[in-house]
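Note that one protein chain of the assembly has been removed; the remaining protein chains are unaltered in position.
And now, chain A:
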Amino acid sequence: MEVPDVIKTIPLNWYIYFSTLLFCIGVVGVLIRRNALIVLMCVELMLNAVNLLFTSFSAYRSDPQGQIFVFFIMVVAAAEVSVGLAIIVMLYRNLKSVDVGILNKLKW
């Protein structure tokens, strides 16, 4: 069975660092932006960082279950985005804004 070139030349740790970096970029995005749509996109970025980590472990350890998990994460993310965007559209209709600073109705 032929071993892929990446697994021979690139250590698994690099993929771990890479997905850590992507995850932290997503966290910073959630913290510094006020546009609810961009916040949702940064959540997608974090999910993708985790997907990459699952895939790299799955490929390096030859275990298909990690890639099945990535598939389920994508499915759940698609459902989450459809409901989240519907909520944002509804909030825009009521508040005329997608600013998360205004969305303090759930405070207290």
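As a working rule, a contact is a pair of C-beta atoms (placed from the backbone, for glycine too) under 8 Å apart; a residue touches a chain by one contact, two chains touch by 3 or more; residues count from 1.
As a convention for this text, contacts and distances are computed from a predicted model.
S.K.: Report the protein name recorded by UniProt for the chain absent from the figure; options are "Carbohydrate ABC transporter membrane protein 2 (CUT1 family)", "NADH-quinone oxidoreductase subunit J", "Phosphate transport system permease protein" or "Aconitase X catalytic domain-containing protein".
M.R.: "NADH-quinone oxidoreductase subunit J"
S.K.: Where does chain A touch the missing chain, residue by residue?
M.R.: 1-7, 9-14, 16-18, 20-29, 31-35, 37-38, 40-42, 44-45, 48, 51-52, 55-65, 67-68, 70-72, 74-83, 85-90, 92-93, 98-99, 101
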